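Below you will find the structure I want to go over with you.
Left out: one protein chain. Kept in place: all the others.
Up next is chain A:
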Amino acid sequence: MTKPLLVFNKNGIFCEQANVYLDPWYPVDRAIISHGHADHSRYGHRKYITHHTNVLIIKHRLGPINVTGKAYNETFVINNVKFSLHPAGHIIGSSQIRVEYRGEVWVFTGDYKLEDDGVAVPFEAVKCHSFITECTFGLPAFKWTLQSKVFEDINHWWATNKEDNQTSVLFGYSLGKAQRLLKYLNTDIGKIYTHGAIENMTEVIRPMVDFPETTRITKETTKKDLLGNIVLAPPSAHGSTWIRKMVPYVTASASGWMAFRGARRRRAVDKGFVLSDHCDWQELLTAIEATGAEKIICTHGYTEIFSRYLREQGYDARTESTQFEGESSESETKEEVDKAS
């Protein structure tokens, strides 16, 4: 029996033939990075390879690093192993990583979703033999609504709050979710204010995407400035002293977890909008079918349940434990947010 092309070891997903790691969680020599969220792009690797757009993002997050940018579908060879990046549709600059050696093809999804969100390049299915997939929302209880409908609800919520003389505070992760929200907020209703962590990240992305105007919240911003307008803030700002500036305010969170009433109550937000940058149950099944893969490896999320279901559907499916965290703590670290408050 030959060795598998990709194995899971203590540092991450490893291609021995090329001596390369995919999204490793401990420092290694050479890392191919799927996207810019903190649980996938970590400090301390000697060399980073990632999509051109993500180069800007991880440089902003990680500081000066040795990083090479690649285009989607551009093949690069390391010790006879062919690598290429393909759109994952998760957030701007996110990729699936295709690995080919002697005719055998593996694809690692990183994180992904199928709906075109208008900010990230939409997901493209890549044919492969083995498919390493996330399944953050791998339960039939998760079914997303079209984002056009969700944004209608969000803008309606904002307009209603404004009528009631309240400031709207909307929570979303500073990389990805925040820009997706920003893109579709209706500025006819009012002005968009941003938390520093979100403004910093948006500045990096603004040259590539057409966003509405935003105003950074500073010490000089007054309650009166904010009243009736909308504030985009990272989830960790909830319950902080920073948020007292917004009084009187109404809070909402935009996340896949908002599908559960319990999760909404636990986070003590007034309103939950179900909006995720990950696949729902049906999207996962659709994506897997489109790859034509027979071997499926489920990494983070409801892995045990999802792989059992896949096995019943006739796939050779198993789970591997990783240190990826899905939608629970993605993107920013607490220090990044605190610094920018």
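As a working rule, a contact is a pair of C-beta atoms (placed from the backbone, for glycine too) under 8 Å apart; a residue touches a chain by one contact, two chains touch by 3 or more; residues count from 1.
Assume contacts and distances are computed from a predicted model.
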UniProt protein name of the chain not shown, from "Extracellular solute-binding protein", "Alpha-D-ribose 1-methylphosphonate 5-phosphate C-P lyase", "Peptidoglycan glycosyltransferase MrdB" or "DNA ligase (ATP)": "DNA ligase (ATP)"
If the hidden chain were put back, which of A:223, A:265 or A:318 would touch it? A:265
Just name the one of A:151, A:193 or A:309 that touches the chain not displayed here. A:309
On chain A, residues whose C-beta touches the chain left out of the figure: 139-143, 259-266, 268-271, 302, 305, 308-309, 312
